[in-house]
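Only one protein chain is missing; all other protein chains are in place.
And then chain A:
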Amino acid sequence: MIDLLTAPFVEFSFMRRALAGCVALSVGAAPVGVFLTLRRMSLMSEAMSHAILPGAAVGFLWAGLSLPAMTLGGLVAGLAVALLSGFVARSTVLREDASLAAFYLISLAAGVLLISARGSSIDLLHILFGTVLALDDDALVLLGGIATVTLVGLAVAYRPLVMECVDPLFLRSVGRASGPVHYGFLALVVLNLVGGFAALGTLLAVGLMLLPAITARFWALDLTGLMPAAVILALIASVAGLLVSYYASLPTGPAIVLAAGTLYLASMLLGPRGGLVWRLLPARHLEA
């Protein structure tokens, strides 16, 4: 039994690499996802992952299926969209979601245009579903670097980030941290989406970021519980997805996200913090 769980990783180095990449991604992206969901920006990351596409496409057209080129392109496109929409939201009447929607649609359309003009549908599949079973050293270094930057960034900006989430007006009134924190956080989102794009593809890049974070709300009450819970859930989903895809010969990216989705559905039903089952079996109220 244990053998079934470990054998693929012991036997094949590509499985070990995939696992290492997914671990790095889980550790960095899941806490970012926790903040995203708490700020009601879940769908923002979905939009942002689309915004990354044209950058990745430009990198692809420039250098072929090269991870550094596609990553760099995605990073540039994602950061540009994040900064522009943040800037427009802060200096015009538009809210963040509206300005982001405008920019990501422009970006996505440009990306589709670029790929269909120059690439083939096989290339498109690569971009959409990623290359998790073919992670080379560069990719692993990249994923590890992104996870490190994310964790350090979150640790450094933790207090002002929480304040920006809870009461942005107050943070603006006591100092100048609000802008840098907001943009810094958006940069971390983009960074992790680009990392996810390398491992899982753009279409599913958001999966490991959001699903564990959303699921964590059924397991923990406050931030100090939500972030570790999200990381653990992401790790479980990664291992489970890799094993399922190995034994059933299924594509890895979707398998990992579906594993995370299964965890979500199970937690929604059974999670100790507001799971559906507990609603149906309410405990008697307290005295005070």
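Convention: contacts are C-beta pairs under 8 Å (C-beta built on N, C-alpha and C of every residue); 3 or more make two chains touch, one makes a residue touch a chain; residues count from 1.
The working rule: contacts and distances are computed from a predicted model.
Trainee: Looking at UniProt, which of "Sulfate adenylyltransferase subunit 2", "Vitamin B12 import ATP-binding protein BtuD", "Acyl-CoA/acyl-ACP dehydrogenase" or "Peptide/opine/nickel uptake family ABC transporter, permease protein" names the chain we cannot see?
Mentor: The record names the chain that does not appear here as "Vitamin B12 import ATP-binding protein BtuD".
Trainee: With the missing chain put back, one of A:Ala80, A:Leu94 or A:Leu223 would touch it. Which one?
Mentor: Residue touching the absent chain, from the options given: A:Leu223.
Trainee: Which one touches the absent chain: A:Pro8, A:Gly86, A:Pro160 or A:Pro254?
Mentor: Of the listed residues, the one touching the omitted chain is A:Pro160.
Trainee: Go through chain A and note every residue touching the omitted chain.
Mentor: 38-39, 156-160, 162-163, 165-177, 221-223, 226
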